[in-house]
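Apart from one protein chain that is not included, each protein chain of the complex appears where it belongs.
Chain nomenclature is as follows: A and B, assigned in order of appearance, with residue numbering initiated at 1 for each chain independently.
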Amino acid sequence: MKKLSARRRHPLAAVVVLLLALAATGGLYAVFAPASKAQADETAQSLAIDEGQKLYAVGCASCHGTGGQGTSDGPSLVGVGAAAVDFQVGTGRMPAQQPGAQIPKKKVIYSQAEIDQLAAYIASLGAGPSIPTKSQVSPEGADIAKGGELFRTNCAQCHNFTGKGGALTHGKFAPSLEGVDPKHIYEAMQTGPQNMPSFPDTTLSSKNKQDIIAYLDAVNGDDTENPGGLELGGLGPVSEGLFGWIFGLGTLVAVAVWVAARTAKAKKS
Amino acid sequence: MSSQEIPEENVPAERATDEHGRAVAVADETNPFADPGLPPHEHRVQDIDERAAKRSERMVAMLFTLSMLATVAFIASYVAIPNDKSIFVFPIGHINALNFALGLTLGVALFSIGAGAVHWARTLMSDMEIADERHPIEAEPEVKAKVLADFKQGAKESALGRRKLIRNTMFGALALFPLSGVMLLRDLGPLPGTKLRHTLWSKGKLLVNVNTNEPLRPADVAVGSLTFAMPEGLEEHDEDFQKEIAKSALMIVRLQPDNIKDKQELEWSYNGIVAYSKICTHVGCPISLYEQQTHHALCPCHQSTFDLSDGARVIFGPAGHPLPQLRIGVNDEGYLEALGDFEVPVGPAFWERG
């Protein structure tokens, strides 16, 4: 004890205390948090629902209510469907870290199996859109040009011409669609997460959605060609103007300085 | 310029003394700030060392040669690279190979000519600074007097001042003839009339979903969803499609009826389905950034924000009046239909709008 108190003014003492505190919190979290190991899910649907309910009770109920009926901190989940859960939890938006203008995507903390269990539980609360199948979200065979037209009519107003994202009111924003799993794009259109309106199959058919996904894959995919060179964020005139000033005029001024500078005199060299 | 030309009182007084000379003034006891004159010329390395000059010469020649090579490379790329070839260039990304090759070779070809010429000028041409005299821009008084006299003579000979009738009719003719030019502009366009007050919407026109080109049914439109509609009968390849869609584009959302605060909005809606003009009342951008939780619609161009649950009232930004609402209902076959045209003009405000 004496030893300990003698060292409490050591420069590293604060660090040690901090580490201990972090370890303690982490440990507690590990005890209370849902087990990260996926349970083997070979069992029937009801089992998945049961498991989902357990996960829900730990991770979601504090905001969405014990039966998914919603509280002042979170909306009701009755009838949102499996697609909504797959999107919200699968992109890391849920569980939310903190309330704010908008809940951003972050690291996913549930495994896909757990997400499926949660989705099954929520779907059991009330009928809603289900998770799309692989073929529904595949760009194969879709009409890219039609997708472009649909994108410009329905999506570009918030997400920019090719899905680079944009601003909404009071700090909210439409996120960039770059690198987003086509499945999640589909689910977002179908369910309308947070402030995004939904585009249900009745007004934007499944084929339409597939076209949009194909269009995004063509213009904002990993292999998308920008024929002219640097894309400059794909943001249009603001970034082009900045580039023109900094690299265009900037380079030319540097060149002008060289042209007009006095040549080194013999004395100096 | 002599100082007597300066009638004003607030030009500096002490100026005349140190401003007189293009001649080299020697600094002396009386004025340590005087102009010491052009500093003596100092030689560059190239001026005294022939080897350095040779190096410069080779450098310039190398730059010019580089330019020639780059032009050859430009032609070679033009011929050899297919127009649609894509290459990956770090860190730029996937780009068009031909554009990249042509641009760089052209850039190098031109830049090298410039760099060669400038290097030549900087290192091999004389760098002796030369002073050239300036002369006042104003003419000498004699010149001015001569010009004025000539002008007077000419004016007198023309008799313009004396024969007032000629002068006045000439000015009249010159003033009037441009009017014919103005008249000719009349046919640039038709007169506005009441065109801005009407759209294609009329009683019984179905609301057609622009995505599917199918008429909408109330059940299609879910709460929280966003749909765009145009009047039945308008096709994308119609000649005046652009003109008509610019006025009649609709934005359709569905709210819970008890969330609708405005009485008229509720009356003009159908089971919570409301149809608003998609054209912003500020300067006409298609406004459609709909936030389904707040029921606000934001314009992406100038950020006018409208509350769609409260008669599309403007709650932020530069728009001056609410979005016009279209009164809708359901026809016998269960499709959504318009119950008339917009009651107020859509789009930006104008003088005759009232």
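Everything below uses one rule, namely that a residue touches a chain if its C-beta (ideal position, glycine included) is under 8 Å from a C-beta of that chain, and two chains touch if they have at least 3 such contacts.
Keep in mind that, in the parts below, contacts and distances are computed from a predicted model.
Protein name for the hidden chain, per its UniProt entry and selected from "Transport permease protein", "Calcium-binding protein", "Cytochrome bc1 complex cytochrome b subunit" or "NADH-quinone oxidoreductase subunit F": "Cytochrome bc1 complex cytochrome b subunit".
In the complete complex, the residue from B:R44, B:K205, B:R254 or B:H282 that touches the missing chain is B:H282. Within the set B:V45, B:A73, B:V208 or B:I245, the residue that contacts the chain not displayed is B:I245. The set of chain A residues touching the chain not shown comprises 101, 144-149, 152-153, 156-162, 164-171, 173-174, 215, 218-219, 226-232, 234-245, 247-249, 251-253, 255-257, 259-262. The chain not displayed touches chain B at residues 1, 5-15, 18-19, 21-22, 24, 27, 30-39, 78, 83-84, 92, 95-96, 98-104, 106-118, 120-122, 125-127, 129-134, 136-137, 185, 188-192, 195-196, 210, 228, 230, 236-237, 239, 241-243, 245-247, 249, 278-279, 282-289, 300-304, 314, 316-321, 347-354.
Methods note: only the chains that are shown with their structure count from here on.
Centroids built from CA atoms put chain B at 35 Å from chain A.
Chain A makes touch with chain B in their complex at residues 150, 153-154, 157-158, 166, 168-169, 172, 174, 192, 194-200, 202-205, 208, 223-231, 258-259, 262-267, 269. Residues 42-49, 86, 92-96, 99-100, 103, 118, 122-123, 127, 209-212, 216, 219-222, 224-228, 253, 286-294, 296, 298, 300, 303, 305, 316 of chain B touch chain A in their complex.
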